[in-house]
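Yeah, one chain of the complex is gone here, protein chain that is, but the others are all in their spots.
Chains here go by letter, A and B, matching the order in which they are written, and residues are numbered from 1 within each.
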Amino acid sequence: MKRLICVCLALLLLMTGCDGLGAPAQYSELYVDTFDTVVQLVAYDSDEQHFREQAEEFHRLLQEYDRLYDIYTAYDGVNNLYEVNRQAGVAPVKVDDRILDLLEFGKEVYTLSGGKVNIAAGAVLSLWHQARTAGLNDPANAALPDASALAEASKHTAIEDMVIDRQAGTVFLRDPAMSLDVGAIAKGYATEQLCLWIERNAWSQAAVSAGGNVRTVGSKGDGTPWVIGVENPNRDDKQAYVATLCLTGQALVTSGDYQRTYTVDGVLYHHIIDPATCMPADYVHSTTVLCDDSGLADALSTALFLMPVADGQALVASLEGVEALWVTDDYQTIMTDGFEAAQKEE
Amino acid sequence: MNKKILSVAVYGLLLAVAFAFSFMEVLIPFNLGIPGVKLGLANLVVVVMLACLPWQGALTVSVLRILLSGLLFSGPSGMLYALAGGLCSFAVMALLLRCRYFSLFGVSMAGGLAHNFGQLAVAIWVTQTARIVWYLPVLIISGVITGALIGLAASLIIPRLPKRFLIN
Partner (left out) sequence: MDAAKLKFKPMDLLIPTAALVVAVVILVLNFTREQPSEKWAEVRIGGQTVAVLPLDENTEAVYEAGGGHNHVTVQDGKVLVSAADCSTQVCVRSRAISRVGESIVCAPHGLVVTVVGERTETVPDLIVR
């Protein structure tokens, strides 16, 4: 009898050493193979094995979205946006529902932003992309895209020429000279879908940062909100962050003139092009949008960047659940009331 | 005329000796794992000079030695710290020597302390972190000990120097 008790006690002791019954710990992973940027996943999980498995699934889904929305590369067996662009003016392309969802979102965003954020502006944006890539590879001969080429390209950016047939599951670009560029919305939209997946299947407390596009799920492990810093566009300023916010389950996205730039004759040109001028917009130095949906935040931060502050304030006021921050061209910060309220107290 | 040549020769020699001491310290890193603790052998030359020669000459040799060592060994940031420490300790020692209540030992220990305080002050200013002031106890103890040792060495050297050396 004594022996039996001893054995039981020993087994009990052994079991207390088991992991998995512990309190949630913070795990994180970095992925560098998607969306041409670094994607960081942070999650609270009580079991490391579970985290690794779910993170692998997350990565797989992330890669799927990356391939679907890629406009520069073809992938075997996948009709992605590169293929859609290739078939412009030729034939409808049957694509994954996720592409159709993104494109329809793009149409909504076009209307919402008064035409400023236009996923059908690929003709213009690709000229800039080529000029920038050439300028980065050979800085001595960096040049702006040809003005007449830009003018001609801007005639082929009508979003109405993008025809979506949900019944057939296809998208067709009527104008052979047009192309889609979803850079302004794809990352945010994909992040939103991934986070919805996380909420449903993986974790209740997590955060995803896709190259600086942040979407949180729930709070941190100890119940406190995620503390997110907004990068200061003024590189000379000692302050690293222009604002620090507390987020629980919301998204925060910034568009700035300091990202993806190249230099021509000593002047810096960034990548957010104003459709009205076909040149990089210079209304403000950066815009930041806070709301529940990461896709909307991404789209709106671009939209606000492409209009004067006053117009942007009007747009934000007309929308529910959206807050914003502008860093003006003389480095002043303007925040909506809700944005200010979300700041971390010092 | 003779005196001038003698001056140049003597100061040149002293600079070389101080510099050689610096070099020795580079070769034999004296390390307790705590920054700022070193033997400060070159200061021996400074103390002897202050005791036997006009202060202007002593100051010149001291500064020149720091600049040379900085250029060859520790680099610009090392030079900054050495200058701060060196000038502080020089000022303190030059002043205290005038006071008849202090012997070479007291002067040297005070000099060691002042040297370390100078370096700590520069470190706080450069890194903008006041917290490193917690280092003070270590620097005080090492400053006093090295100062005492240097003072002892100086007191043994000076009586044995040739009279010609004292160009006072």
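Quick notes
As a working rule, a contact is a pair of C-beta atoms (placed from the backbone, for glycine too) under 8 Å apart; a residue touches a chain by one contact, two chains touch by 3 or more.
Because the structure is a prediction, the values reported are computed rather than measured.
Contacts of the undisplayed chain with visible chains (whole complex): A, B. Checked against the full complex, the one of A:L81, A:V117 or A:V253 touching the unshown chain is A:V253.
When you scan A:P24, A:P92, A:G169 or A:G229 for touch with the missing chain, the hit is A:G229. Within the full complex, the residue among A:S46, A:T244, A:Q313 or A:T333 touching the omitted chain is A:T244. In the full complex, chain A makes contact with the omitted chain through residues 40, 42, 207, 209, 211-214, 220, 226-231, 238, 240-241, 244, 252-254, 256, 259, 288, 344, 346. For chain B, the residues in touch with the chain missing from this view are 29, 31, 33-35, 51-52, 74-75, 77-78, 81, 97, 101-106, 109-110, 113, 123, 126-129, 131-132, 134-137, 140-141, 143-144, 147-148, 155, 158-159, 166.
Assume only the chains that are shown with their structure count from here on.
Each chain gets a centre from the mean of its Cα atoms; for chain A and chain B, those two points are 60 Å apart.
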